[in-house]
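A single protein chain has been removed from this complex, and every other one stays in its place.
Here the chain labels run A and B in written order, and each chain numbers its own residues starting at 1.
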Amino acid sequence: MNIEELEQIAESVRLENSRYDFEVNVCMDLACMSQGSDRLRDELVKAAEASGKKVLVRRTGCMGPCSSGPLVRVDPEETLYHHVKAGDAEAIVSSLGGDPVPALQCDLNEHFDKQVRVVLENAGHIDPEKIDDYIARDGYKALLTALTEMTPNGVVHRITESGLRGRGGGGYPTGLKWGTVAKAGGDLKYVVCNGDEGDPGAFMDRSVMEGDPHRIIEGMAIAAYGVGASKGFIYVRAEYPIAVSRLTTALREARRRGLLGNGICGTTFNFDVEIRLGAGAFVCGEETALLASIEGRRGTPRPRPPYPAVSGLWGKPTLINNVETYANVAPIVRNGGKWFFNMGSERSKGTKVFALTGRITHTGLIEVPLGIKLWEIIDVIGGGVPGGHTLKAVQTGGPSGGCIPAEMLGLGVSYDALMAAGSIMGSGGMIVMDDTSCMVNVARFFIEFCMTESCGKCIPCRAGTAQMYTLLTRICEGQGTMDDLDLLVELCDTVKNASLCGLGQTAPNPVLSTLKYFRNEYIEHIVHKRCPAGVCNIQAPVEVLA
Amino acid sequence: MSKLKLATVWLDGCSGCHMSILDMDERLLAIAEVVDIVYSPIVDTKDYPDAVDIALVEGAVASVDDERKIRKIRAHTKLLVAMGDCAITGNVPSMRNPIGPQAILDRAYIENASAQPQIPCVVVPQLLRVVRPIHEFVKVDVFLPGCPPSADTFHAALTALATGVPLDIPALTRFGA
Partner (left out) sequence: MNDAVEVKTLIIDEQEVSARRGQTILEVARENGIQIPTLCSLDGLSSVGACRMCLVEIKGSNKLLPACVATVYEGMEVTTNSERLQKYRRNILELLFAERNHICSVCVSNGHCELQTLGQQHGLTHVRLPYRNPDLHVDASHERFTVDHNRCVLCTRCVRVCAEIEGAHIWDVKGRGIDSIVITDLNQPWGESACTRCGKCVQVCPTGALFDKSKVGADHPKYPDFLPFLNMMREAQ
C-alpha cells in the first residue's frame, strides 16, 4: 500500500458513490439502534430497490442529537429527519428528488452551527465497517505520510506542536507523553488505547469506536511509529458489544489492506493491535489498573512512579492514551500541528467531544472548540432546559468532576477554567441539572458510584468513600448534624490527598463542588430538615426498635 | 472549696469498669477527699442529680432506656467521661450489631430456653437495633479507653480531672487495654 494506491481506493469509492443520485444515511449508533434504526435501514433498502431510484442506503455512526433518533440524513441535500420509524421508509424514498417529508424534517441548524467537527468529522458520513469509506475521506493518509515522509521524532514533534492534551480527563500534554515513551530504552514498547469509558452519562468514546473505528487504529499506528512501539492493545469495556464488533472488523480490514502487520506500506515498520475486553470495573480506566487487567491480573492501580511511559505492560515502556486522543492524531498529522494549535483557547487546544445529557432539549454527542462558553453549549447547542424548568447546575467530568452552578455559565470550557471552578474536564460527560435536582442527592449518587467502583486496595478510597456515603445518606434523610458535615469535609480532604489513584483522589470532587456552590442545600437538609428540590424523602427521625 | 460532684453510670457494659474503679483500693480515700459521689450503682440514689461536675459513663447505648439516660446525664453534667471501650466503641455489646437484636433475643430466650420460651417485653426496656458508643448520641468530653481501664489509669485520670492538670490519655491506656 502506498499513497497512490490509497488514492485509487478513494477514487473507486467516489466513482461507486457517483453512481447514486441520493445517499440515505441511517444512524446505527447504539442510541438510534435501540430505537429500531436497524429495521429502518432494512426497510429503506427495500423501498429503495422497489422505487427504482438510484439510492445508496448507508449505515453510519453517531450523527449527534441522540434524543432525536433514529436519525436519517439524505445527501446531497443534507436533509435531516428525526424520530424516523421503519414505517417512514417508503415516504422518505418516494420524496427523493422532490420535496422533503415535512412531518419528519427537523431543523437543528442552531445545534450544529456552533460545533466544529474534528474527531467526529466522519461520524454520520461513513459506514464504520467499510475501510474504503474511511479511506475515501482521507483515511490512513496521515499514517502513510508519517511512515514515508516523517521521522518518528517529527511525528512526536508535530503532536507536541499541536498542543493536544490527553482527552481521557487528566489533560496531560500528549506530545510530552509521546516524547517520554520515545526516549525510553528497550526494543519492545507498547501503545494502549483506553476505551474503558465508564463515567455515568458519558458515551463519547463509544460513539467514536462505533462510528469511526479506523480513526483510532490509524492514530495508534502513528503513535506506535512515533514512539517506536510494535504492539498495541485496545482496552474496551465488554458492555460495548457494537464497538467491539466494529473494532474487530476494522482491525481485520486494516490487516487485509496491509495497514497493520509486518512491513506496513513497504517500510520496516511493524505494528498490530489486539482487543482486550474489560470486565466491568470502572477503576480499570485508571492506567495502571488497565495495564494490570491487560496483563491478566486483578485490575487494581499501583503507585506511580514508575509511570507506564517508563515501565508499563510487562515492565516495558507503554504509551496509554484515550480513544479521543488517538482520534485527534490523524487530522493533526494531516493538517499540521499549527492548524490544531489555532483552534481552542489559550492552554486548551483543539476541540472536545461532550456527551450532553440530563435535563436538556437535545441530548447527544457534540463537538465544540475548547474555550467555548458554557452557555453556548447549554442554551444554543443543547437547546436549553425543557419543560419550563430553570437550569441549576452542569456536572462535568463524571464522578471525578464537579457541579458548576448556573451563575457560572459564562465560563469558557477549558482544562484550567473547569479545574479552577472545582470541577474537571474529564472525559467529556456533561450532565445538565435543573431545579428538580437536589444537589446533596447528586453528590450522594456520585459518591455511591465511587464507593461501589473503588477497587478496595487503598484504605482512604475503600473505607473513606463508604463513610462519606453513610454521612451523605444521613444528611439526605434529614438525620445529619453539623458535626456530620464537618466530618464529611475532613474525609474529603483525606480521601482526596491520601488515596492511591485518581479514582479516590477525585472522588470527593462532587461533594466539594456542591458544598462550595450549594452549601445552603446541605444546611436546609441538616438544620431545617427539608429538601429544597423535594427529592429527598425526609421523615421525622425514629430509631428503629427491635 | 467544696468537693466536686462525681457520678458514675452503668449502661450496657459488664460493670468491669466500676470494678476497676474499686480496684484503686486505698487510693479511693484520697479521691474521696476531693469528690463526692452523688450518683452511682454503688450509692443509693435513684435519680440523676441536677448538677454534676464529672460523670464517668460505663457501657454502650443499647436500649431506649440507655438513650434516655445518656441524654439526661449530658444535660446535667459539666464534664462527661466515656469510661471504657463499651462506652467508646460499643465493644462486646456491639458484637450483636451485624446480626441484629432479634437473632440475639431468639437465641437467648427461645432456642436455649428449657421451659416457657418467651421474649421478655414487660418492664425491660426495648433494645435499639444497633448498639452505639455514647458519643454518637451526646457530646463526650473525655475518652478513657480500656477494657477495663486499669485502676492506675482511673487514678491518674481522676486526679488530673479533679485538679485540672492536663491528661495524656494515649500514654495511659488504649482500646482493649
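Heads up, the rule we're going with is that contacts are C-beta pairs under 8 Å (C-beta built on N, C-alpha and C of every residue); 3 or more make two chains touch, one makes a residue touch a chain.
As the structure is a prediction and not an experimental result, all values here were calculated from the model.
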| Per the touch definition above, residue among A:I126, A:I159 or A:C458 touching the missing chain | A:C458
| field | Candidates A:I242, A:I275, A:L409 or A:A498 - the one touching the absent chain | value | A:A498
| Touching the absent chain when the full complex is considered, from B:S20, B:S63, B:T77 or B:S94 | B:S94
| field | Hidden partner interface residues of chain A, rising order | value | 281, 283, 298, 302-303, 305, 451-467, 470-471, 487, 490-491, 494, 497-500
| field | Residues of chain B in contact with the chain not shown | value | 82, 85, 88-92, 94-95, 97-99, 130, 132-133, 135-136, 140, 143-145, 147, 169-170, 174-176
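What we mean here is this: only the chains that are shown with their structure count from here on.
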| note | chain A to chain B, mean C-alpha position gap in Å, rounds to 57
